[in-house]
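Just one protein chain is left out here, and the rest sit where they should.
== subunit A ==
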C-alpha cells in the first residue's frame, strides 16, 4: 500500500498528523496514530483449554488517506516461545474508498465478513447498508468507530518455524471515544472467534502524549 509522504519542498505533513481539513475526511482519530500503544489480551481458548495471551500493540505508521496502517504486535506468555513473540502487521481501514467491509481475499467470503463484523455491537446499525456492496456508499467519517482488518506479515524476533501461525487476520473495531480495540481472529484452520481486547495505553502517568515522525 502506498504511504503518504511529502516532497522536501513542500510544507510538512506528519504520519498521524493530517493538516488538511478542506476535503471530506476519511475516518480518523488522534488516538489511532503512529506511536500509540495498546495492551490487553487475546483469547486463544480451544475446546481443550482456556487460554489468553497478553498482547501489546504499537502503531508504527498510519496513512489515513490510503486507508493503511501498520504496527507490531507482541504476544507475551506464549507457551511455545521462550520470549515474547513480536509480529509486524499491516492494516486496512474500512473507509468505503480504499477498502470496504468485504475482504475479498485471505479465504474470507462475504458471509464470513458479515458474520465477524456482526460480532461488534457498533456494526449493527450499518449492516443493512453493507449487505449488497460491502458499504461502498457509506460515509464513515463521522462514525465513532473505525473498522479495520489487521494482517500479520512476518515474525520480527523469532523464526517462522516457531510453531505459531500468522496465516489468518483480525477483524478489528476501534472506538474513537476512548481508543479501545476489540477484534476477532479469523483463520479457517484455527479456533474461531478468538477475541482480541485492547485498551489505549498512556506512556505517561498524567495523560496522553504524542510522538511523530515525517518521511520525506
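As a working rule, a contact is a pair of C-beta atoms (placed from the backbone, for glycine too) under 8 Å apart; a residue touches a chain by one contact, two chains touch by 3 or more; residues count from 1.
We adopt the following convention: contacts and distances are computed from a predicted model.
K.L.:
Leaving aside the chains you can see, what is the UniProt protein name of the one that's missing? Options: "Dynein regulatory complex protein 1 homolog", "Signal peptidase complex catalytic subunit SEC11", "Armadillo repeat-containing protein 8" or "Large ribosomal subunit protein mL44".
P.N.:
"Armadillo repeat-containing protein 8"
K.L.:
Give the residue, chosen from A:39, A:52, A:138 or A:176, that touches the chain omitted from the document.
P.N.:
A:176
K.L.:
Just one of A:39, A:52 or A:86 touches the chain that is missing; which is it?
P.N.:
Answering carefully, the residue with contact to the hidden chain is A:86.
K.L.:
Contact with the hidden chain only, please: which subunit A residues?
P.N.:
1-3, 5, 8, 11-12, 14, 17-19, 21, 25, 28-30, 34-35, 60-61, 70, 72, 86, 88, 90, 141-144, 153-154, 156-157, 176-177, 202-216
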